[in-house]
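First, the structure itself, so that you have it in front of you.
Heads up, one of the protein chains got dropped from this complex, but the rest are sitting where they should.
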Amino acid sequence: MTVLVNSETRVVVQGITGREGSFHTRAMLSYGTKILAGVTPGKGGATVEGVPVYDNVMEAVRKHPELNTSIIFVPSRFASDAVYEAIDAGLDLIVVITEGIPVHETMKFVRYAKINGVTIIGPNCPGVISPGESKVGIMPGHVFSKGRVGIVSRSGTLTYEIAYAMTKAGIGQSTCIGIGGDPVPGTSFIDALEMFREDDGTDAVVLIGEIGGDMEERAARYIVEQGYEKPVVAYVAGRTAPPGKRMGHAGAIISMGVGDAASKIKVLREVGVEVAELPSQIPSLLMKVLKK
Amino acid sequence: MTVLVNSETRVVVQGITGREGSFHTRAMLSYGTKILAGVTPGKGGATVEGVPVYDNVMEAVRKHPELNTSIIFVPSRFASDAVYEAIDAGLDLIVVITEGIPVHETMKFVRYAKINGVTIIGPNCPGVISPGESKVGIMPGHVFSKGRVGIVSRSGTLTYEIAYAMTKAGIGQSTCIGIGGDPVPGTSFIDALEMFREDDGTDAVVLIGEIGGDMEERAARYIVEQGYEKPVVAYVAGRTAPPGKRMGHAGAIISMGVGDAASKIKVLREVGVEVAELPSQIPSLLMKVLKK
Amino acid sequence: MKLYEYEAKNIFSQFGISVPRFKVVSTPEEARLAAEEIGGRVVVKAQVLVAGRGKAGGVKLADTPEEAYSYAKQMLGSEIKGERVGKVMITKAVDIERELYLSIIIDRSIGAPVILASPEGGVDIEELARTRPEKILKIVVDPLIGIRDYHARQAAKFLELSEQTLRKAQEATINLYRVFEYYSCELAEINPLALTPDGGLEAVDAKIILDDNALYKYPEFSSDFTRDLSYYEAEAKKMNFSYVELDGNIGILCNGAGLTMATMDSVYVLGGRPANFLDIGGGARADLVERAVTLLLQHPKTEVIFINILGGITRCDEVANGIVGALKKTGVSKKIVVRLKGTNEEEGRKILEENKIYVIEEMDEAAGKAVELGGRR
Partner (left out) sequence: MKLYEYEAKNIFSQFGISVPRFKVVSTPEEARLAAEEIGGRVVVKAQVLVAGRGKAGGVKLADTPEEAYSYAKQMLGSEIKGERVGKVMITKAVDIERELYLSIIIDRSIGAPVILASPEGGVDIEELARTRPEKILKIVVDPLIGIRDYHARQAAKFLELSEQTLRKAQEATINLYRVFEYYSCELAEINPLALTPDGGLEAVDAKIILDDNALYKYPEFSSDFTRDLSYYEAEAKKMNFSYVELDGNIGILCNGAGLTMATMDSVYVLGGRPANFLDIGGGARADLVERAVTLLLQHPKTEVIFINILGGITRCDEVANGIVGALKKTGVSKKIVVRLKGTNEEEGRKILEENKIYVIEEMDEAAGKAVELGGRR
């Protein structure tokens, strides 16, 4: 089993005719993801990699009622509009790859998605992959392998690094969720932990955090307060980051005394989460907790 | 049993120090309604009819955690704000007596209430009464009597007229809901029919409609499509009203070819609802349907 | 409250919706000058609030300023469907390739704004909804979110336009929504929205209905809140009554809108002809009742006055005093049927009986009496 995406996932690509959109449509298709439609306003009638393009999501859904997921590659100035469109079209899952969306806009559409019962992954994220079943994202598929460990991460390449190390060590993944590096993500660590909790196919969870905000601390509180049954191991990036500086991601900033790595690591360890010093240590920590 | 209000209802009166607010606080108290608090910004610390007054709803709720219902007498320019305050304070039921709230404002707070799981009755309504248990409204309590027929109505005095006729005929009421005369009410006929459907203490429903909109038609569709089990009798006011004219209530207008009484009566009769020609006929229609 | 076409067009202009050049005048001479200034063919349009002015001769095409002068002369001061024409609009005649429809309304059944768009405008939208509903696109807007670009793109696409005009239609949709939102409209409508041969879009007609409850936010219009009312309706509104004129002879005066309508209907069901709807609202005092009764006493068509009061917050003694006061002050005597019930019923009855007005207890009986006095249809 997996969470969020699986062999039943049917995808519409918003912004499919753009450089990124078309490139990753090809990559997803070749991974085996079922992409039924693309959307670019004004480009209705075209095809990209054999996928029919529509002017709007509503039309795509009318033509392909099996659609349940959208992935958005629309440039940041138009991305919010694309998200509202996908929510109103009744999709269940929206993966927002786009980086650079103003946080005031994100706050609003994340709230709007919530009241409409829609799950948003991102923005500014690599997407979601359930190895061997479906990839709705931009990650290199070959570093992942099918297995029983879930990953949830605020980062992209660091996740590939860790997934790759796990794969090499023979530890496969159920689903890997890149929740993105923005300050207000549609899906939080706690949301992801809850999904993995319900999933029969996940035995343990790798949590990849970084500086900024208090999502790791809240996850730690959640783990201890809810008596989380599955082992969690973690890595937190940014212990050498200075305060007040944005480290690449819009959300990766220590500000107003909140969000440094040391305190995140401390809180996670206090609730019994094994935290790796180096990304390469994740596989051995997993073996340790899974043996128990 | 009853719907919406009963002996567990604990009320905060918003706008309690105003003329209307204080008058009806006295009337509700003497009916036996449990009013624990009042709110008027800037009047915190006062008392009205022995009820303590607070500056805001949050404070009232903090002091009286049993509060679950608000009744709003705030003037129309400030009423929307009062509704948002009551929603955010976590109350379950908000009765908006105020008349004259701009419909653009109402659309928004009705939607906001919905996404927060809060029930709104009104605006521009007489409120709700469950005879013998609780009166959260401005209706004269003595015309009602405890019994097993629910009333839902867009009107005020016409409802009293009909309730009075029922009472005289020995037909008591479970709950009487005045949903108000505005074009966008927080609770519709269908919502009320659903409540009465679930209520063990209600054997039949009186629906008092009027011109404007298509709420009666939708109720008729609901009754036939859902196979509504309880008998419904109706009266629709306004068969002599000309099109394009607002008949007192903001919502009572035949516009763009929609909302005349004749077609409402026709549609209701088509689904088997007995519709009275005169308000005074409601009791005999009820006796007829209840005997079956 | 309805706005005049020229008011709506002024607003549209301010919000970036293209309207054909126009001037509003109130004399034929001004009409001639305006036509000269605008140049070419112009349309002379009576500025009235009633619907269907076109068929009633309120819209004329003028080839020359002289023609504009004479049409304006015909229209100004005349009545269109009972409404006096005080102003006419002189506006550039637009070459129309196709007529479109665009509006934003409040959908009561879902409690949200709805965008309506049709590639076949110019006709009555209700007519179109009946005959060719597939030609109307309806887009629901979440009131907490407002319009989004994608709504406007969907609406524009439905209008069957070229690439070039598509973008203009999107903008027009967004701008019309901005009007709707800014002015708390019940309706903001462009019908027809004209597609011109050069791919332009022009709002050839413009209709805005404001929400009376929100009128206080717009002082530029709120002072004129009785504009679409008859004399008696306006008088009543100034006193804060709800009053609507009908053509019968039995005047109706009640407390509460639903009860007032039910009283009118009862009179009708029993064979009579109601003359009006007059709701004095809840808790009216004697002086207010007096003014309301006076209004009916003075109304020429009203022969019988039927007062039906169910007292809750309204006190029957106050109502009785109001009735008696009106009769005394006006000196007018008409047949009066009174039904009083509820708070202070006894006191009220006594006051009336002292003045030889007899109260009937039941509503049906009272309505029957009023019909008897007023005569059956």
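The first chain written gets the first letter, and so on, giving A, B and C; residue counts start at 1 in each chain.
Please note the rule applied: contacts are C-beta pairs under 8 Å (C-beta built on N, C-alpha and C of every residue); 3 or more make two chains touch, one makes a residue touch a chain.
Because the structure is predicted, anything quoted here is derived from the model rather than measured.
S.K.: Specify the residue from the set A:54, A:73 or A:235 that touches the hidden chain.
M.R.: In the complete complex, the chain left out is touched by residue A:235.
S.K.: Considering the whole complex, which of B:49, B:81 or B:277 touches the chain not shown?
M.R.: In the full complex, the listed residue that touches the missing chain is B:81.
S.K.: On chain A, where is the contact patch with the chain that was removed from view?
M.R.: On the side of chain A, residues 23, 76-77, 100-108, 110-112, 138-140, 143, 153-161, 164, 181, 183-184, 208, 210-215, 218, 235, 237-242, 245-252, 256-257, 261, 277-280 touch the unshown chain.
S.K.: Take the complete complex as the reference. Which residues in chain C touch the chain that isn't displayed?
M.R.: 144-145
S.K.: Touching the hidden chain in the full complex, which residues of chain B are there? Just list them.
M.R.: Counting over the whole complex, chain B touches the hidden chain at residues 41-42, 55-58, 78, 81-82, 84-85, 88, 108, 112.
Simple rule for what comes next: only the chains that are shown with their structure count from here on.
S.K.: Which word fits how the chains touch one another: line, ring, star, complete or other?
M.R.: line
S.K.: So, comparing C-alpha centroids, which chain is the farthest one from chain A?
M.R.: C
S.K.: What's the distance between the Cα centroids of chain B and chain C, rounded to whole Å?
M.R.: 27
S.K.: Measure off the straight-line distance from the CA centroid of chain A to the CA centroid of chain B, and report it in whole Å.
M.R.: Centres of chain A and chain B (C-alpha means) sit 46 Å apart.
S.K.: Please output the residue numbers of chain B that touch at least 2 other chains, ranges allowed.
M.R.: Expected reply: no residues.
S.K.: Listing for chain C: what residues touch at least two other chains?
M.R.: Residue numbers touching two or more other chains: 142, 144.
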